[in-house]
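Excluded from the complex is one protein chain; the other protein chains are retained at their positions.
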Amino acid sequence: MIVRKLGAFAGVLALLAVAACGNSSEDGGGDSSGSAEEFYEGNTVRLIVASAPGGGFDTYARMIAKHIREHIPGQPNVIVENMPGAGHMVAMNYVYNQAPKDGTVIGNATGGLAIQQLFGSERVQFDMTKYNYLGQPDPPGNTVLVARTDAAAKSFQELLTPGGPELVVGVQSPGSMQTDPAVLMKEVLGANIRIVPGYDGSSAIQLAIESGEIDGFVTSWHTELATTRDKFESGEWTTLVQSDREPDPTIEEIIPDVPTVYEFTQDKVQEDLMFFGTGTPRGLTRIYFLPPDVPEERVAAMQQAFDDTMQDPDFLAESEQASLLIDPLTGAQVKEGFDDLFSMPTDVSDQLKTLIGGES
Amino acid sequence: MKERLRDLVFPGFLLALALIGLNMSMDWGFRTRLFPMIATLALATFAAAEIVNVLVRRPRPALDPAPEPGPPSATTAAPGPIPENPTPEKSPEGGETTAPAPVVVTQAQARATGLGNEPSFDLKATLIMVVWLAAYTGALYLLGFLVAGVVLTFAYMTLGRREGWRPAALMAAGVGLVVWVLQTYAGLRVADGLLWGQL
Partner (left out) sequence: MLQSLLDGLVATLGWPAFGFLLVGMAVGFTVGILPGLGGAVTLALMLPFTFDMEPTHAFAFLLGMLSVTATTGDMTSILFGIPGESTSAALVLDGHALSKQGQAGRALGAALFASLLGAVIGAVALVAAIPVVRPLVLSFGSPEFFALIILGLTFIATLGRGKMLRSLAAAAFGLLLSTVGLDPQSGIPRFTFGSLQLWDGVGLVAVAIGLFGLPEVIDLARRRGGIASQATDKVSGVKEGILDVIRHRWLLIRASLIGVFVGVLPGLGGSVAQWVAYGHAAQTSKDPSRFGKGAIEGVIAPATVNNSKEGGGLVPTVAFGIPGSLTMAILLGAFLIQGIQPGAEMLTTHLDLTMSFVWMIVIANVIAVPVALAAVKPIAKITTVRSGLILPPLLLLIFIGAYSERTSMSSVFVMLAFGLLGLAMVKLDWPRAPLVLGLVLGGLAENYLFLSVSRYDMSWLTHPLVLVIIAVSVLSATVPPLRGLWHRRRSARRPVAAAVSSGKEHV
């Protein structure tokens, strides 16, 4: 009896093994024969999002996944897969090391991790200069310091005046673009800022502003434009300083004469610190990429598909309805941004590391 | 004596854990260290107190033999009458008194019949199940949810439980179907299995 059962069991096992093998060889390793169209037809592309379902990353990714399919030759299935963990590090490591290098995996994470690579964090198991970049759907954020209008300090200049008012700034965990610029404004420019770290996300920070616990926070301007534009228009909030080299016209429209951080830097080193710490190279916060070593033809096809999606009228209409700002960068532009970042002079990167290095 | 030893196992484990944790937290900065230190010190204190409590308590009275399956419920309480049912006074809020329930198993009954409210174990069965769980996990890791789910369901039902192969095959197919549907239509991503990546 038992023998028969074992036999049946073994049979099922064998069948399954065969089925699974057949299945996995279909997926193919890195074989690059055939055109991209032949390869993608009937295949499934996984879009790996480095954060949990429901956030901004996820919303953008699902919107792109929905539309990019029609622009990839062969129209493969595109599914979104969330792989949150360790501030995007888990997904970034996964795509670089474990994901198949055949063009069936697209990664989506923050480019902010480049700074961790630059600082030589041992947890970084990737090289940001080697990914095949597809692009970024929204522009690099213009980092701004936002404050309540009824806070004691009315301008950034006042914060630099000795004996002047103090601005209480709420930030999230260290190492993020909502934190580091505030640290640099305090430590490099000498602004009279009291940093309150540890708020759990931007909504917690907004609540703290509403209740008067803090006066302001650091954010990216276009995020605020999409979500809290009315607060600026009604004059409830204002912007004290921005990180773009040229004043942003969309800020000018609502709040006139917001200075840039470069108006307050004393020398080249300070300027570099502010540029690399708060500026464009670190504004690559929503990048899409393929792992290294994907056959060139498929990379080109995917880059084209990404660019085409960004022009797709349906995609643009739905994104607008969902308040997702679309003003894309191409893969080449993203790559260039990282090349800029990695060309940072070592003395600047050493200083940055001591200021915002975070983990020891 | 044996029981006393048994009651020392867990607080001992916790005490060790607290000390290891305390040791690890020593190198961190003040803010990073403060809360883990409070937690480890509290844990060490309570675990140590429990150890002392076990060591100094008088042997339990013999009238409560506490049969093996079923947790002895009064091991730490001071010897003496267990305050199981304080007098339900007339409730100030009217409707709050515990109403007679249709089937209420008293603690004593539960203990005697082994129908504890907490799960109860015998060692051999527990170990066998732990091995199955380990096998399941290993299979998930290597083969992925779809294959491991089907294989382990069939294996467990036929080899572990002596169910017929027909219900086992049916159940295995059902399990496979559920995973497949979740994977395909509910957007649930489950592990692929390490092994397939190597082939």
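In order of appearance the chains are A and B, and numbering begins at 1 in each one.
Quick note on the criterion: a contact is a pair of C-beta atoms (placed from the backbone, for glycine too) under 8 Å apart; a residue touches a chain by one contact, two chains touch by 3 or more.
Since this is a predicted model, take the numbers as computed values, not measurements.
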Selected residue (touches chain absent from view) among A:Glu37, A:Glu81, A:Glu158 or A:Glu187: A:Glu81
Chain A positions in touch with the non-displayed chain are 52-55, 58-59, 62-63, 66, 81-87, 89-90, 93, 123, 168, 173-175, 194-201, 203-204, 206-208, 210-214, 226-228, 230, 318, 321-323, 358-360
Where the missing chain touches chain B, by residue: 6-7, 9-11, 13-14, 17-18, 21, 24-25, 28-29, 31-32, 35-36, 38-40, 42-43, 45-47, 49-50, 53, 71-77, 82-89, 91, 93-107, 110, 113-115, 117-122, 125-126, 128-130, 132-134, 136-137, 140-141, 145, 149, 152-153, 156-157, 160-163, 167, 171-172, 174-175, 178-179, 182, 186-191
